[in-house]
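A short write-up of the structure that comes next.
Left out: one protein chain. Kept in place: all the others.
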Amino acid sequence: MSKSSQKQFWNNAQYRALFFQILLVAMLVGFFWFIGRNTLANLENRGISTGFGFLSLKAGFGILQSLIPFDESYSFGRTFWVGLLNTLLVSGLGIIFATIIGFTAGVARLSNNWLISKLAGVYVEMFRNIPLLLQIFFWYFAVLRTLPAPKQSWVAGDVAFLNIRGLYLPQPLFGDNFCFVGWALALAIVVTLLIRRWAKKRQDDTGKQFKMFRVGFVLIVGLPLLVFFAIGAPLTWDIPKLQGFNFRGGMTIIPELTALLVALSVYTGTFIAEVVRSGILSVNSGQTEAASALGLHKAKVLKLIVIPQAMRVIIPQLTSQYLNLVKNSSLATAIGYPDLVAVFAGTTLNQTGQAIEIIAMTMSVYLVISLTISGIMNWYNKKIMLVER
Amino acid sequence: MAVLVTSPSPSLPPPANSVGVVGWLRQNLFSSALNSIFTLAGLYLLYSLIPPAINWALFQADWVGTTKEACTSDGACWVFVGVRIKQFLFGFYPASEYWRVVTAFSLIGVLVAWLLIDRTPKKGLVGGFTILCYPIIAYYLFYGGAFGLPVVETYKWGGLMLTLILATTGMFFSFPIGIILALGRRSSMPIAKSISVVFIEFWRGVPLITVLFMSSVMLPMFIPENMQIDKLLRAMIGIIFFQSAYMAEVVRGGLQAIPRGQLEAAEALGLSYWKSMVFIILPQALKLVIPGIVNTFIALFKDTTLVLIIGLFDLLAVVQAAFADPKWLGFSVEGYVFVASVYWVSCFSMSRYSQHLEKKLHTGHAR
Partner (left out) sequence: MKKITWALVATVVTLVISVGFAQASTKDEVQKRGTFQCGVSTGLPGFSIADEKGNWSGIDVDVCKAIAAATLGDATKIKYVPLNAKERFTALQSGEIDALVRGTTWTLTRDSSLGLNFTGVNYYDGQGFLISKKIGVKSALELDGAAVCIQSGTTSELNLADYFKANNMTYKAVVFDTHDATAKAFDNGRCDVLTSDQSQLYGLRTHLSKPEDAIVLPEVISKEPLGPLVRQGDDAWFNIVKWTLNAMIEAEELGVTQANVDEMKANSKNPGIRRLLGLEGIAGKGLGLNDDWAYQIIKQVGNYGEIFDRNVGAGSALKIDRGLNALWSKGGIMYAPPVR
C-alpha cells in the first residue's frame, strides 16, 4: 500500500465511521465489563447474597392496601405484585381525574367568559410551577390533617364515613349468580358496537342519522339491570361500622391514596390543560366558521369539526403527560402509599438488602409501562393521522 | 321642495349597554344564562378564598420576634421562617463562609444576565469564561480546599443553595451530553444511533426517584472497593444522566427543524461533519430550542426536591426538618407556603421568560 492510499483509507468516511463505531462498542463493552467485574467482586467481598431466591422467602410484614390477598405470610415476590397493582391503581385513577380536570380547565381557559378563563389561567399557572412532591406533602400533612378522628367522622346517610383514617364506603357483596349481570353488560356493549357500525354505514350511504346515544344508553344500562332484577337482585352491601378504634368492613379509600391522587391529578391537570388549549387553538378558525356557515349547531361544530382535528395535536402530548403521571406516582413513597417503589424498592429492599436485583426489577417495570403506553399511543396516533390528506 | 341629502346622517351611538363597563360586563361575563351562573360561581369562589387567605398571610400574620411566643394572632407565623431563614438558604454551611456561596451565585447571576441581555459586548469571551472557568471557581468557592479557603464537606450543604447547585450542575453537564446524544440519535451510523436511542429511552422511561435510588444504593456497588463517591456527587451523576436524555430530545427537536438544505450546503462547501455541525447546524438549532431548554430547566428545578427521599437536605427537606423542632411545632403550613412561593416565583418567572423568548425567536423559521 502506498502512502497516498493509506491517507485515503483514513479519509474514507465509511471506514472512519466503522472505526468510530467499533471504538464505541469497545468502550461500552469495557464499561459494562468494568462495572460488572466490580459489582461481582464487591458482592463477593462483602458477602452479600445474590440471585432472585429471596422472592420466594416469607415477607413477614403487612401492607396497608392490597388489591390481591396479602398478609405477612406471603412471599417477597408477592409484595412485588401488590406494589405494582397499587401503582397501576393510582396511575389509572390519576389519569382519569387528570384528564377530566385538564380538559375542563383547558376549555375553560378559552371560554368567552372573562372571569372563568382567568380563573382557569390562575389554576394552571399556580399548580404547574410548584414541585409535585411539595404538593403531595401539602395535601397529606397540611390539608388531610384537618379531617376528624374516627369517632367524630363525617357521616353521609349512615353508610359512608369520612375521617382522618380514610373514606369508608359500603362494599358490594356479589351473590351467586351475579356473573350473569356481567355477561349481560358485555353482550349489551357488543350489540351497541354492532348497531353503531350499522348506523354509521347507513349514515354514510343515505345520510339518515340514528339516535345512537339513546339506544346505546338504554342497552348498556337497561339490559344488565333487567337481568339483575330477573335473577333476584343478588347483591348486598357490607356497610362499615365503627368497632374499637376504627371502622371495620366496607371499602376503605386510604388518605395516602387520596392525597397522592389529588396532587397527581391537580398537577398533571395543569399540563393537560395547556395541551388541550394549544390543541384547540391549532384548529384554524376558518374551520369553525365554515362549519357554522353550514348551519351546524355549536355543539356539533365542536364534536365533528374541532375536536377530531385538535386530537391530532393533543394525543402525542397527552401521552407524554400520562407517562409522566405514571412515573410521578412513584413519589408515593414520601407519604407511605404502598406503591411499587415504597413497598418493593422500600420495605422489601430493606428486609433483604438485595439492592441490585430489586432496583433493576423496579426500573424494568416502569420501562415496560412507558414503552407499552408510548407504543400503543404511537399506533393510535398513526391511525388517526392516516385520516389526513 | 325636494331636498336631496348628499351626506349620510351621522351614525347613532351604539346602545348604552354594549359599550363601557356595562357593555364589557355583558359581553364577557353575562353573555348567556349559563355564563352568568358560571360568573357568579366564580365570584363566590374568589370571595370565599381570597379574603381569608390574605388575612391569614398578611393582615393577621406575625412578622417580628424570635420565639414561638411572638405568634399570638390567628394568622400565619412568619417568625418561624424568619428565625430559620439562614438554615433554609444555606443548610448547615458554616455561617462564616456564607460569603462564598453568595459570591458564587452572584457571579453566575451576572454571567448569565450578561449572556442573555441583548447588546452586551464580548459575549463570546464571557460565554467561554462561563463554560471553562466558572465551574472551577464555583467548585473551589463551595467546597474549598485551596486558596486559603477551608474545606466545607458536602454533607453540610443544604437548603436553597443545594437545590440551586443540583439544578445548575445537572443543567451544565447534561447540556453537552444531550447534544452528543441528539446528534447520535440522528446519526447515520447504526451502532451510534442505537446506543443513543437506548440510552435516551431508558432514562426517559424510568422515574427520577428510581434513578436516585439507583445512584444511592447501586452505584456504590459498581465502583472498585477502595474508591468512594460522595453522596451528593452520586445524586448529581444520576440527575445528569436523567437530564441528558430529556435535553437530547429537546435538542433533537431543534435539529429536526433545520432544513436539510443547510447541511447539504455545508457539505457542498466541503465542510466535514463536525465542522458543519458546530458552525452551521447547531448554532441555528440551539437558538431555536432555548425556550425548550428553559422548560426542561424548570422541570429539573422542581424535580430536585426528590433528593430529600435519598436523604439530602434540599430546601424542602430543610424546611420539613425544621417542623420537627420541639420549639416550633405546628407551623408546617407556613413552611410549605414559604417553599411553594420560592419555587413558584422562580418557575413562573422562568416560564414567562421562556414564552418571551419563544415569541422573539419565532421570526426566523416561521413560514
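Some notes on this structure:
We just call them A and B in the order they show up, numbering each chain from 1.
Just so we're on the same page, contacts are C-beta pairs under 8 Å (C-beta built on N, C-alpha and C of every residue); 3 or more make two chains touch, one makes a residue touch a chain.
For clarity, every value in this text was computed on a predicted model and none was experimentally measured.
Touching the missing chain, out of B:P176, B:P190, B:P283 or B:G330, is residue B:G330.
Summary of contacts with the chain left out: across B:A70, B:V102, B:L271 or B:A321, the touching residue is B:A321. Considering the full assembly, B:P224 is the residue among B:G128, B:G145, B:P224 or B:P259 that touches the omitted chain.
Across A:A17, A:L93, A:M126 or A:I164, the residue that sits in touch with the chain not pictured is A:I164. The chain not displayed touches subunit B at residues 84, 87, 92, 153, 155-156, 216-217, 220-221, 223-228, 231, 309-311, 320-321, 323-324, 326, 329-330, 332. Listed here are the subunit A residues that touch the chain not shown: 10, 23, 26-27, 30, 34, 37-38, 41-42, 45-49, 60-64, 72, 141, 144-145, 149, 164-165, 243-246, 248, 255-256, 333-336, 338, 342, 346-347, 349-351, 353, 355.
To be clear about the criterion, only the chains that are shown with their structure count from here on.
Those residues of subunit B lying in contact with subunit A across their complex are 28-29, 31, 35, 38-39, 42-43, 45-46, 188-192, 195, 201-202, 204-210, 213-214, 217-218, 220-225, 298, 302-303, 305-306, 308-309, 316, 320, 332-333, 336, 339-340, 343-344, 347-348, 351. Contact residues of subunit A toward subunit B in the complex are 17, 20-21, 24-25, 28, 35, 38-39, 41-43, 45, 111-116, 119, 125-126, 128-134, 137-138, 141-142, 327-328, 330-331, 333-334, 341, 345, 349, 355-356, 359, 362-363, 366-367, 370-371.
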